[in-house]
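Every protein chain but one is kept in place in this view of the complex.
Chain nomenclature is as follows: A, B and C, assigned in order of appearance, with residue numbering initiated at 1 for each chain independently.
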Amino acid sequence: MPETAQTTRAIWDQNAAPRHRIQWCPGCGDYAVLNAVKAAVTSLELTPSELLLVAGIGCSGQIRNYLNGNSFYGTHGGALAYALGAKMANPELTVLVMAGDGDTLAIGIENFVHACRRDPDITLVLMNNGVYGLTKGQDSPSAGLGQPDWKPSEEHPPFIDPVEVALTCGATFIGQGFSGDPKHAAQLIVEGVRHRGFAVINDFSPCVTYNKVNTYDWFRAHVEPVPASHDPSSKAAAWELVRDFRDRGKLPTGIVYRAAREKGGAAKRLPMWPDELARADVDPLVKRLR
Amino acid sequence: MPETAQTTRAIWDQNAAPRHRIQWCPGCGDYAVLNAVKAAVTSLELTPSELLLVAGIGCSGQIRNYLNGNSFYGTHGGALAYALGAKMANPELTVLVMAGDGDTLAIGIENFVHACRRDPDITLVLMNNGVYGLTKGQDSPSAGLGQPDWKPSEEHPPFIDPVEVALTCGATFIGQGFSGDPKHAAQLIVEGVRHRGFAVINDFSPCVTYNKVNTYDWFRAHVEPVPASHDPSSKAAAWELVRDFRDRGKLPTGIVYRAAREKGGAAKRLPMWPDELARADVDPLVKRLR
Amino acid sequence: MTVNQMKLLIGGVQLRDGVSTVADLVGRILTRAGLHVLSVERSFASTIYGAHQFDPLVVSAAPLLSWGDRAVDVLVGLEYDSNPDAPQQPNRDTIRQHGGDLVEGGVLLYDSSGGPVNTEALQARGGQVFAIPARDIALRELKKEVVKNLIMTGALFRLLEFDQDERWLRQLLEERFGRKGAAIVDLNLEAARRGRTLVERILEDRRRPSVGYRIEAVRSASPAVYVSGNEALSIGAVEAGVRFYAGYPITPASGILEYMERHLPGYGGRVLQGANERESIRAALGASVTGVLSMVGTSGPGLSLKVEEIGVSGTTETPLVIVDAMRAGPSTGMPTKTEQGDLTLVTGGGHGEIPRIVLAPSTIDECYTLMRDAVRLSDKYQCPVFFLTDLNLSEGRMTVAESVFRSGGASIARHVATEEDVRGARYLRYRLTDSGISPRLIPGQRGGVSKISSTEHDEFGFVTTDPAMRVAQMDKRMRKLHTYLREDAKAPQVYGHLGRGPTLVGWGGTKLALLDARERLRREGTEAAVVHFTHLWPFPTHLAKPLLDTGRPVVVCEHNYSGQFADLVQAHCLVPTRRVLKYNGRTLYPSEVVRAVQEVTHNGAVAVRLGGKDPVMVEVSIDA
Partner (left out) sequence: MTVNQMKLLIGGVQLRDGVSTVADLVGRILTRAGLHVLSVERSFASTIYGAHQFDPLVVSAAPLLSWGDRAVDVLVGLEYDSNPDAPQQPNRDTIRQHGGDLVEGGVLLYDSSGGPVNTEALQARGGQVFAIPARDIALRELKKEVVKNLIMTGALFRLLEFDQDERWLRQLLEERFGRKGAAIVDLNLEAARRGRTLVERILEDRRRPSVGYRIEAVRSASPAVYVSGNEALSIGAVEAGVRFYAGYPITPASGILEYMERHLPGYGGRVLQGANERESIRAALGASVTGVLSMVGTSGPGLSLKVEEIGVSGTTETPLVIVDAMRAGPSTGMPTKTEQGDLTLVTGGGHGEIPRIVLAPSTIDECYTLMRDAVRLSDKYQCPVFFLTDLNLSEGRMTVAESVFRSGGASIARHVATEEDVRGARYLRYRLTDSGISPRLIPGQRGGVSKISSTEHDEFGFVTTDPAMRVAQMDKRMRKLHTYLREDAKAPQVYGHLGRGPTLVGWGGTKLALLDARERLRREGTEAAVVHFTHLWPFPTHLAKPLLDTGRPVVVCEHNYSGQFADLVQAHCLVPTRRVLKYNGRTLYPSEVVRAVQEVTHNGAVAVRLGGKDPVMVEVSIDA
């Protein structure tokens, strides 16, 4: 039953104030992500009960407590897989995954790669700070960004770029944002949710406590909007853009790639209520065994 | 203590005959991989005791029983990670990983991605047949190759190409071979072992029992050698090559990319014998706690 | 003349010779003919091609009590050439490995295309040997190698004096190949006829009209099907209401994935072949969060990888049915051999303490009937429910009356709250209740949001470390198990009179062997009782202890090394146990149980280990 925008906003406002004391460090980039998500769901006029927020484990994962809406919090690295199942089972839910770079690219890389392939209609906000914040600042797989002198070894390998991995593995929407510009991030999230497929939004969200390299200032000096001339529907153009920015030592912000894929598969909530299930008759299954 | 080529070959010959009854289907591509690996280690003059063969779980993984040499067989998807630790601990061993596409790209994709980043000096022979052979023919993550009509869904996503993933994630040697040409595959393995870093060799190894699409004939019609003009040391050229072949519906065979990375990290076997360990004095550690 | 009571064994080279095809064909046809067939000792290799495979089928006119012992009445060797491991010897694995098990007067039928086999020893023991060059005929005369199996089937049927009018065979072939045209049906029937004729001729030569074994069709009250445990439990799940299934291929659970992929979408459900074990269970949990009844299936190695998610299911209180089709471990172990080695893992695996329920069916029909309970309990108690089968049960096949499948009825009653249910009181996902069960709205419903959390949480679902709330939530979750013990736990099944002799204790797939052993012991003058468990965890102490604490020896029989269930019995009932343990990958035989019980009762053994080099190893003290 669709609600009016007004009711929506009323419900949202009513519940949006965090009941939970925020325990991010002052200045943490995650505050901006929180604001961006709030702005996005408000402008999408989504009620808390239509939402399923799936969070990773990390400082980033705390975001689930600061947002109203159904949420699921499972194991470190698992968020995308829970989200996949939830969306497959109930396509009517808006499923938003919010997880850190450690969660998504280290322990959860398997789910990331396969989610890109499967292309479920969910939106991932990758809260990328280059460290494992919650466990006190160890290197994450994106550590090394902005450190050209990084001397790689088996113990300290070079970083991976989620944008490139997503492009390679088949994600159909890839955007990049920065906590210094939460309005833009909010727009990206809106676009990501509207996109019918897997939307990866890599959001640089500085860890002010443990990442002394990728600071707000560093990002401000390195981000650069995707040029208006860019055609995000072309994969070749997306690769071109990524390579061009990389060569220039810059980080594109905006929509890098967007090309919905035509997919099979059900679009309806799976049967679960007694009246929906009652119809089941297994007799044909038994007869086949004769 | 280096041995003469003659002794080496003598040792090899002596042990190379499989004591174990081969249980691949007649015609299975894995026979050719077995021959290629045997040829490669023989031409590299490696004795069985200098080798550590780490196998994945699958029809492919049986190869460990048909080759002489130390071997390790652990869990499905884990081969690259065992190999990483072994090579870090004893760089003097030649570590060869042989695993299927399911093992490497489905359950083991996390190890594949991170091995590409870490760049240990090991060689992976990815025995790619587009199916889970051993569990009787379900789709693997490379299923769908050569099926342009594949209608993707969450359940049946498009395939991923290990060459592209390896390029994206930082592998420093990437080659592609085909069981229809075991001599070439042997050369690739020799080059891979000689390469100082992580060598990924994607070897198309038809499953004659369960993959009715990617047959020998199909591969013969689709493989095409990397042109002599290709500069494998250029990543841009490698991407160009991959894209060009993809656009033409062809599969390159040969060395796609090769660029050793300068790395830190120890190159010696870690201490393990009593005389090597005896020197350890923890007094400085204790004093630091004062 | 033995009529309608025998054990057949069909062997051959895996993949190549079509052992399962022939065995399933025979099993199906005999089932249609009103007989009861049981095939749970199926043996295949964990390589695709080339190993020896065999499939023993027990046939009976009455519902089957047991798979019996190793002894075989009729042996069918489908392989036609020599064993590559022993090429000098032109006999075959079926004969080599099972010839010794042939009973006096038993029958051997084999394909002699590669040359005859020396079966003198066998014949000396009274074996009747029938060598027919099936493959040669198929290739040369019928120009199609695969029909060699129909030649062998026809020959077998003639030996058993069964289906001489081709009625059953023709019907099945028509159903199976009808769409491909009559020619192919005819070719197959022609092949069967050749086999029949060949046997006919040999019998005539020997002037023996019969081999002494006969199958006669029986008029049966209700139609029956020949079904595997994996199929039976899948049907149970579909019927109970499961609409999301996820798995990653693994023996012996792959069959569930394949069955569900084929059939669940027809019921509006979805099936995910995960990219790995973790994706599977996590997706199933995600689906369950949305209210859909969800299930995963796997075997030991996969379950070990899913362990962290057991805790997620338990703590977030997300229902999930987890089928563990056990195979021989540890680690990669023996992937195609049976075992009951995962009990400790499913009752105790996972860090911290997790509310969970463990059920284990003991027969293939119970795979169906008990599954409904598993689904219902997961929904009611909002926790993981394990459904423990083993390779024998999952891959084995049995004749089951169709009426059994009509016993279930409609889907289970759901335990999901509606907006109305929670109106009034503020909706709290983790409300502290007396039963331990909290009301559960699902995302998408109005009435409140659910903060579903694997961290310790308050009633709303917000993270907390408040000591008292922690204890309250922990107690609430575990209280569900007490509610379960009160309302849903089922007592073990008891056969015979307790207290007159030793008590044989079992769980899961060993039941038929124990019942058979009990009969045999009785015939030998020992009054044993059998206490068989299906509801394993939480351990039903209040139901079990009174049964076991009789002062008589408690002999726990299991397919594992240490006696995992015996440990549970001791921990919870404080009753000493004796153990009969078999972990060589093969099925427990009634004769072994009988012998072990004698060791225990007469020789004071505390543990009897079966199936090693010496068939029985006796331990008289448990201390090292």
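Assume a residue touches a chain if its C-beta (ideal position, glycine included) is under 8 Å from a C-beta of that chain, and two chains touch if they have at least 3 such contacts.
Note that the coordinates shown come from a computational prediction; the quantities given were computed from them, not determined experimentally.
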item: Displayed chains contacting the withheld chain; value: A, B, C
item: Of B:Leu93, B:Ala106, B:Leu126 or B:Leu145, the residue in touch with the unshown chain; value: B:Leu93
item: Full-complex contact with the absent chain, from C:Gly27, C:Gly314 or C:Gly496; value: C:Gly314
item: Option touching the unshown chain, where B:Lys212, B:Lys235 or B:Arg269 are the choices; value: B:Arg269
item: Contact footprint on chain C, counting only the chain that is left out; value: 45-46, 299-301, 303-305, 307-308, 310-312, 314-316, 326, 328-337, 339, 341-342, 344-345, 348-354, 453-456, 465, 467-468, 470-472, 474-475, 478, 481-483, 485-486, 538, 541-542, 560-562, 564, 567-568, 570-572, 574, 576, 583-586, 609, 611-613, 622-624
item: Positions on chain A where the hidden chain makes contact; value: 21-26, 28, 57, 59, 62, 73-77, 106-107, 109, 132-136, 138-139, 141, 154-155, 209
item: Residues belonging to chain B that touch the chain removed from view; value: 15, 19-20, 48-52, 54, 64-65, 68-75, 78, 81-90, 92-93, 110-111, 113-114, 265-266, 269-274, 276-278, 280, 282-283, 285-287, 289-290
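What we mean here is this: only the chains that are shown with their structure count from here on.
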item: Length of the line joining the C-alpha centres of chain A and chain B, rounded to whole Å; value: 32
item: Cα-centroid distance, chain A relative to chain C, in whole angstrom; value: 42
item: Approximate Å spacing (C-alpha centroids) for the pair chain B, chain C; value: 37
item: Two or more partner chains touched - positions in chain B; value: 106-107, 109, 141, 154-155
item: Touching two or more other chains - residue numbers and ranges from chain C; value: 270, 272, 275-276
